[in-house]
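With one protein chain removed, the remaining protein chains of the complex are shown where they sit.
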Amino acid sequence: MIAFIVRRLIQAVVVLVVVAFIAFLLFQYVGDPVVFLLGQDASPQQIRELRSALGLDQPFFVQFWHFLGNAAQGEFGLSLRQGAKVSRLIAERFPATFELAVVAALLALLLGVPLGVYTALRRGTAASQGVMTLSLLGVSLPPFLIGILLILVFSVTLGWAPSFGRGETVQVGWWSTGLLTLDGWHHLVLPAITLAAFQLALILRLVRAEMLEVLRTDYIKFARARGLPDRAVHFGHALKNTLVPVMTVIGLQLGQLIAFSIITETVFQWPGMGLLFIQAVTFADIPMMAAYLCLIALIFVVINLVVDLLYFAVDPRLRVATAGGH
Amino acid sequence: MKAVLSRWFDGDVGYSFRTSPVAMLAAAIAFVCIFCAAFAELVAPHDPFDLVTLELGHARLKPSLEAHAMPNPQDAPRHYYLGTDDQGRDILSTIMYGARISLVVGLVSVLLSMLIGVGLGLLAGFRGGWIDGFLMRLCDVMLSFPPILVALLIAGVGRALFPNAHTSVAFGVLILAITLTGWVQYARTVRGSTLVERHKEYVQAARVTGVAPLRIMLRHVLPNVTGPVMVLATVQVATAIITEATLSFLGVGVPPTSPSLGTLIQVGNNYLFSGEWWITVFPAVMLILIVLSVNLLGDWLRDALNPKLR
Amino acid sequence: MTVVAGSPHPSPLPQAGEGAKLASAPPLVQAHDLAKTFDVSVPWLNRVLERRPRQLLHAVDGVGFEIARGQTLALVGESGCGKSTVARLLVGLYEPTRGGFTFDGQDAHAAFRTPEGRKLRRRIQMIFQDPYASLNPRWRVEDIVAEPLKEHGLIAGAADRRTRVGELLASVGLSPQDMVRYPHQFSGGQRQRISIARALATHPEFLVCDEPTSALDVSVQAQVLNIMKDLQRQRGLTYLFISHNLAVVRHVSDQVGVMYLGRIVELAGKHQLFGQPQHPYTRMLLDAIPKMHETGRARTAVQGEVPNPLNPPGGCTFNPRCPHANERCRVERPALLEIRGVRVACHAVEEGRI
Amino acid sequence: MTLLQVQDLVVEFPTRRGTLRALDRISFEIAPGEILGVVGESGAGKSLTGAAIIGLLEPPGRIASGQVVLEGERIDDLPPAHLRHIRGRKIGAIFQDPLTSLNPLYTIGRQLVETIQAHLPVDNAEARRRAVSLLEDTGIPAAAERIDHFPHQFSGGMRQRVVIALALAAEPRLIVADEPTTALDVSIQAQIIQLLKRLCRDRGAAVMLITHDMGVIAETCDRVAVMYAGRIAEIGPVHEVIHQPAHPYTLGLMASIPDMEGERERLNQIDGAMPRLNAIPPGCAYHPRCPRAFGRCDRQRPELLHAGATQAACWLHDANAELAA
Partner (left out) sequence: QTVRIANQGDALSMDPHSLNESLQLSVDGNVYEPLVGRNKDLSLAPILATSWKQTSPTVWRFELRKNVQFHDGKPFTADDVLFSFARTQAEGSDMKSYTNDIKEVRKVNDHAIEIETKSPFPILPDVISLVYIMSKKWCEENQATRPVDRRKGIENAASFRANGTGPYRLRERQPNVRTTFVRNGAYWGKIDGNAQEVIFTPIGNDATRVAALLSGEVDVMEPVPVQDIDRVNGSPNAKVMVGPELRTIFLGMDQSRNELLYSSVKGKNPFKDKRVRQAFYQAIDIDGIQKTVMRGASKPTGLMVGPGINGFDANLNKRLPYDPEGAKKLLADAGYPGGFEVTMNCPNDRYVNDARICQAVAANLARIGVKINLAAETKGTYFPKILRRDTSFYMLGWTPGTYDAHNALNALMACPDDKGTGQFNLGSYCSQKLDQLTRQIQSETDKAKRSAMIQEAFKVHSDDIGHLPLHQQSLAWGVAKKVDMVQLADNFMPFKWITVKK
């Protein structure tokens, strides 16, 4: 198992390098930072100078190599647009995104899983049909529309929740948290719902589908025959057997939440990484994008590693399969 | 052909279709949507993609049953049942034409990513070892890129290769971009289930029979891991349609003169506060209908394909 | 027709009536020193934290036998002694940890790995112990039984194949109309029959039967056993037959191997074995057979504790339960020796103590 | 006083091509401390009877009519919440398929402890102690160690014993044992049988033992029911049913048992196959295969009739009618 983890860590490094490589490839197509760096009155001479000063005129592989060298030392340079350390900017923004993503994920999980179980158990009843249909709204309404509608209803019309920003935050070390203030939670509600809507629907539907399969198995029947309480049968035995696919998807979705909450963050002006990233894209802020993509890659690598380890934790059959070597 | 159809209709799947009102309703909705999209030229009252007929003066009209006089007296007055958008396009017609774009992009890209993802996921889960490792790390890499960036990359390359083919390449770019970022979910999900499934005895029985691994994967394991795939796929259709809108906005998709459903919603979104709700609401309803029917059909098909649920 | 051993081409099916065994012909199936070890350790982290050692389970530990063409070798023994594992080794589902087996003169495990292995697969089939798990829950019976036919291209037309599947089903006492149903719609015994029909579909030469009739009622069991015997007579089929039902074993087998904790302790012709069992375990086993005609009477079960396969006793693994065990039995592992015309692994028998 | 009474039980599967009647008016009863053997052709409906008794028919299967009465209380129409207290506690069930009956994700210990605690107010340590002793009772070697293993790490026979241990965990009054010893070698089989018998003797528990092994039936049961095509063909004391079967089917069944003495090239078999559920012939279901069928057998369905010490559903034993030649 330790060999497994070590192997995965080595692979993770490869993944990061590949991501960085592709990221660099991409930058030729997302725009030219120099155009945005210099004002409209800059002379061609200035543009040429800046280009060479930034090393943008060097061959692709030289640029990439420089980037790797610096990145290996945890140095991603300055944001071209903001003129501040990329690492610091990301560190500043990470807590906001992370808190939003985690709250949204919890919301999606805590509602999605039980509702999924419920709709699977009460297949065909009006209530579960209703839940299923509602969940379709979650997957078919684009998040920007959900966000705007929420704002329209709850901020503008009712005035219950603020429409933008993170509210009051408290600094805990380098981490700024909005979870310790009432105002912070107040600001969190709408974005979290917006972000969770899709995940919630997906998890709900997935759990339901898997539950329906598992509920038909012999061991569930046998568990019932032993007179186990329904809760134990449904949540202990059935739910756990749905976990392999559900975990995979949840893992992926959590990654997606952290990585690509761009739209929600834009709508609610949530000062997170997604907002940072979309700005970086609009202004072709290469160091920022590179660092961001590497961070996302890292998040996914970690999440996927955890999911794979959880596979083992959840399903002993897989454990033996890998340990015994096939 | 007829025989095949009738066999299918008499078969289990056909039977469960005939006895499921939900499935029939969903199919009816899907049929109407697809029909309107495919034959928009015939069904739609106007051709919103034909710029000549657009009347800027008719922009943002409310939905109504009354006809509007054209500014040029020689033209016939027009009906805008669902109102018009900011360019004077008839929403009803635009929905039909736009649905064509959205459906093609949504369905094709989901199908493609499903094919790729399920294929690679099966391979990874079934073969294990370095193939598994490699494919899953590939997933890690792909996951790190938002579709937006991938689309920009592909569009860049595409334009470099075919500098003069903007609109025709656009579709390809969209589909490719959504596919490339979409297959990962399927791959990882299928792989997870395959890991469990490949140790079951029926797989071993097939091995003993001498069935080639590829066939075992496709014929034995695949049907037993499709459950989550169906859920994902049906849900992803909507996501793909919305992603298409975002990409089009960034300039790598279809031009704004031929808006897709997603684009309409996105454009209309700007008019929510100013009270022109119909620009966004009707396309959104259409999108919901499409997604609803796809999901209901998907749910039904999943149950219908599962012999134990019959 | 004579089958030339080691012929590079797989021999065609022997025609009806020609399955008579040739004393001089080398055996069709030869297993030598087969062993399979499973790693059943707890997860690495727990092992480290709880300081538990790595645990290896020697499910099969040096099993050797041969079966001549047209013969039946039965394996009996306590459950968990490794019979199914042997069966799985023979059909190539497990890679042996040690040893190997030759089929018709060629190294089967090497062959399984090559494309040629597919041909071999057709000639070796298996009936699984657990009928339900071995049937794909999403397939109709028709497809399940037809799969080997399709896979080996035995019957081309779909209609012909259906007919053949119908015949196969009928031959195990199912109705051809059952073709359209799915495994979960059958009773346990019916599933077992489906699995038998599938195994018979390719006309295999060697059939590994892991408790093929245990889920069948006696009348269907009689039908199935009769079919198996008929096939053997007509086509010279070779069987490895695993069963707990000694009456059935006695009926079908030519040779019987008695396994105990991963090893063969006695290997003899059926008449010797049932007539004069040598190994103390065999004797106990035979005593434990329920007697049909003495209703309500308890039989004598094998005495003593069933040993732990993870931590088998030293020397002869049977020694803790053996009435004849002495010091040697506790330290020295007996080899399988030819004694009094049978092969038996027992110091007591070797020394003539019993 | 009977423990379990099954009356005119009918189980049906509605399918798209008509309704299948898998159990057709089954009636029998079991007294406390009694072991009732159930034998019959595979597919005859033995497992379904067991499943119907504990209320775990798989949909779309359903009890169409008849009733199941346990200790004077009707249980076939109880709501699920009530049933739960009966299952495991009053009726223990052992299913036919050991490999799939165990949850692959939990250690057998956890499944045992959970079951014990669902019914008995004991703490973890006590539950675990009981679990180990249950496993020992069923003859699992090194039970204390193997309790923490997962189902897939056991051989088929051992899994079967685990399933038995689970069914016995809460000391039920009635045990529905569906082929509990099929996967076991004779010596373990003997242990299990002894265990079941001991339960009956010591605690007055009753057992409904479904099996194909006539040796086991002979050794264990007090009475036997023989089923055929969803109906009871014959029911009576074990000795009589085995040695003087009254129903031609039972007769054929007994004849096809391979025995330890004689040497036969072929076993006796009953030719033909049991009818499919959708094509059960009118009258006696067995008549197409019956060597002694006569006039009314293909028209009128025989009810259970007294035939010596046993009861058989066969017109041969109709005292009121003349035997046809």
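Residue numbering begins at 1 within each chain, and the chains themselves are lettered A, B, C and D in the order written.
In this text, a contact is a pair of C-beta atoms (placed from the backbone, for glycine too) under 8 Å apart; a residue touches a chain by one contact, two chains touch by 3 or more.
Since the structure is predicted, the reported quantities are computational estimates derived from the model, not experimental observations.
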item	value
Omitted chain - touching chains that are shown	A, B
Listed residues A:F98, A:F164 or A:W185, member touching the removed chain	A:F164
Contact with the hidden chain (one of B:N269, B:S293 or B:N306)	B:N269
Absent-chain contact - pick from A:A120, A:L188, A:L228 or A:V267	A:V267
Touching residues (missing chain, whole complex) on chain B	50-52, 54, 56-57, 59-60, 86-88, 152, 163-164, 166-167, 249-252, 255-257, 269-276
Residues in chain A touching the chain absent from view	29-32, 35-46, 50, 53-54, 75, 77-85, 88-89, 92, 148, 151-152, 155-156, 159, 162-166, 266-269, 271, 275-276, 279, 281-284
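By definition in this document, only the chains that are shown with their structure count from here on.
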item	value
Distance in touch steps, counted as few as possible, from chain A out to chain B	1
Chain pair, C-D or B-C, that carries the greater number of C-beta contacts	C-D
Centroid distance [mean C-alpha coordinates] between chain D and chain B, Å	53
Junction residues of chain D, two or more chains touched	58, 97, 99-100, 152-153
Numbers and ranges of chain A residues touching at least 2 other chains	216, 218, 315, 317, 320
Chain B contact footprint on chain C (complex, rising order)	88, 91-93, 117-122, 124-126, 128, 130, 133-140, 147-148, 151-152, 182, 184-185, 195, 198, 202
Sites on chain C touched by chain D in the complex	38, 40, 42, 57, 76-80, 84, 129-130, 132-133, 170, 173-175, 177-178, 184, 186-190, 192-193, 211, 214-223, 225-226, 229, 244-248, 250-251, 274, 284-285, 288-302, 305-311
Contact set on chain B toward chain A in their complex	128-129, 133, 136-137, 139-141, 143-146, 148-149, 152-153, 155-157, 184-185, 188-189, 191-193, 195-196, 199, 227-228, 230-232, 234-235, 238-239, 242, 245-246, 262, 265-266, 269, 272-273, 280, 284, 287-288, 290-292, 295, 299, 302-303, 306, 308-309
